[in-house]
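Only a single protein chain was left out; the remaining protein chains are all shown in position.
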């Protein structure tokens, strides 16, 4: 665990990464140790490793690898069968610009490596967005006309995960049961992410900040942006979490990752039905019915090696049920003390 | 055109259907004529033909056919190559109860006719919902425990379509380019639906009201409810609409229908990218980029013969662009005069 | 039933079609009547309606519609719940040439109407094949080099079906439970096709001859060729057939049609497992196991509105089980008397 710039003071671990970052979940030694109940403050580079800085920096030319993540972090006491709890207290753009791009044979409206056709690739093109933290906006500007428009700033992390099960090591671009490149805009500040622990220490890592992204990330790339991230870390011992889950102040969210997209839908809805049944005591078909009428669903990405969808339900509908012993509310309170 | 109970007075066509209803798009004679600019007032039965009235009425026993639609209506002057405009001024539950059910081998969390497995079917079970128009609620009540909860009333029509192209006749349960069983909750009062016309008179029909449904309609059935519907009908001559589109006061929405689900996503996003390019003058990759960051997406159904997804963007983002010559705003105004 | 050139003599119905052909299953009046036990001799045009005759005849320019079928034929006594039996005694190329093509946005290695991308279409190009009945070959000749090679002649019908259930009318390019555009090379002379009857008279039609095609029909088009077809027609009363089935002298074959392709696989394997269980008395999991080790599978088309796969098993493995009362062997014998 070599980490010259990590400091742990009064419940806060501050980790400022040096190059090189890691590009996998699993397969790397931890860069720092975090204890349950501690706050982690760190920095995540953008998916281009910061190498795309103008619209003339074509990713295929200036990048050798994609999607670096900061970590992995060893969580003291985490064991397989536990649930890692990551409450995102803050996700703040570290620069006043973000970049997006079309990338050859990547995205939902192009043939790809795994949906190959004989057609030529789309043009590789880069867009630069101005980020205005005060105004809370990101500015889109067209490349082939003078059209420009302000969009709401909505910072999120595209990639958060733990080391996978079964000794696997997965590229950071892959989302799956271990989390990873979920690319779902619901992973914004104020939310709590639950991930099942597969190896001692959990070994979580995070990155791929987006100043915002559309649902499905149709061109394959969000408004990519380095982020300053503050995470409250906790652990629920002896409780498994088979697929990533998110809690907000109003909602419970299950995430599925699969192809075809209906399987990501099935996984997320199936997990939510089981979660609702467990929290409310509803028999499973009764829970299925309730989710059928009260549930929401949306794609995270429809471009990565596995697609993601989330299934959500308002906690109000569950008549006071509390998930994971109320850890979300507790960490929300803890985060509030940081400012 | 035999329709004893249709009356056309002062711009309003009132059509109260007699049994038998129709169960297809295409293949049936029109029940009434509507002129562009007129208002249609009518009634739609629920997807069970009204035969499921208690939790003991199992659909597989009491129903012979599913998803009756009211119509078809002949729109005066509609020709292939035109766009039919249906503005939903009102969709109001006609009863103070709605029904839902699990149905054998139908839904997203069961094997089905086209995703067969060797497992037995799920139990067929019926749920009854109380609908309270004043309170704006539908009341879910579990069947195997005393759990009950009020959900927001959000009436919509699951099925609206025209006669298909190429001489095809499709079962009313099928969604496709002609509309049909889209089952997307965005089709609520206050919105305008655009459908390409394939045959003279368009021959539109509508039905399958839901007091509300979750996104994806995971168990395969919404809160099924007969509806009183008021539609302002109009026509855009000489403009084609390849896939269903919806306009609300704030959004433009494209709808795709396909399997696997990613193709419904691709169709809807592809249509929206082209629509945005056309309305804004953006070059197509510039429009792709804008939709990638500003677009929304969600499933309508993940249970019907084709799955549906919608792609949406705020009209505010398009800097004043107006779709279909502003017909939505015009019909919105017309609808306002009805009360 | 207007059919000036149909003659029924001594158990043989001879039908030589006049234009216009039909382009749907369902929705058309029968062109001739056939009795169970009779032989039908007829002609089928190619999928281009015969309009593509040189490599300069681009289909998108010279064709208005695609995939004409000959029929529909009314089978005397056929009722819903019966199984129509079509034994193909002969499928013989009617010309000494066949045509193939790439067609814009059609095929497996291009984006399509339902898998849209923003890439331009592939070039539309036509290939002409020489057919040599004596040698039993079709000659491929490249368009951009002097490479040429003889391939085995293997004539088949791409499209055979009945009127669909539920009052539906489907375009002739669609395969589904009613048969239609199955595009599976197993439908060659010497085989027997079983189709469930949905409407009185069955109303079967056939066409889309291929001098040969690869498995999956990857470019979307076979070696398209007009055919002279001889079919022995029979009926199995009171026996339903939910998906198309084929019997050869050595094999039983079930056909599924669906998207995604794994669902076509599931449907065909599921049908074959049930069929094997029924014929052998094997308990269903025992039949599942036998098919798992002894079964074969291949795609028919991976380009049409629904994809097709077949599941096959050698009848030898079934220890003497006889399907549909031995009608295949009987018609095979009958066909032998025709020469």
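Letters are used for the chains, namely A, B and C, taken in the order the chains are written, and counting of residues starts over at 1 for each.
Just so it is clear, a contact is a pair of C-beta atoms (placed from the backbone, for glycine too) under 8 Å apart; a residue touches a chain by one contact, two chains touch by 3 or more.
A quick note: this is a predicted structure, and the numbers were derived from the prediction, not measured.
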Contacting the left-out chain: of C:159, C:172, C:213 or C:230, that is C:213
Touching the absent chain when the full complex is considered, from A:14, A:150, A:168 or A:314: A:168
By the document's definition of touch, the residue of A:16, A:115, A:132 or A:251 touching the omitted chain is A:115
Hidden-chain contact residue, picked from the options A:235, A:273 or A:309: A:273
Where chain B meets the left-out chain, the residues are 109-111, 115-122, 260
Residues of chain A touching the missing chain are 23-24, 26-27, 114-118, 166-171, 258-260, 263, 266-267, 270, 273, 284-285, 288
Quickly run down the residues of chain C that touch the omitted chain. 100, 102, 108-109, 122-123, 125, 127, 129, 138, 140, 142-145, 147, 149, 151, 212-223, 259-262, 265-266, 269-270, 273, 280-283, 285-286, 288-299, 302, 307, 309, 317-319
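Just so it is clear, only the chains that are shown with their structure count from here on.
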When chain B is superposed on chain C by its C-alpha atoms, the rotation angle in degrees, nearest 5: 180
Please compute the C-alpha centroid of chain A, do the same for chain B, then give the distance between them in whole Å. 34
CA centroid of chain B to CA centroid of chain C, Å: 35
Whole-Å gap between the CA centroids of chain A and chain C: 49
Which chain C residues touch at least two other chains? 115-118, 260
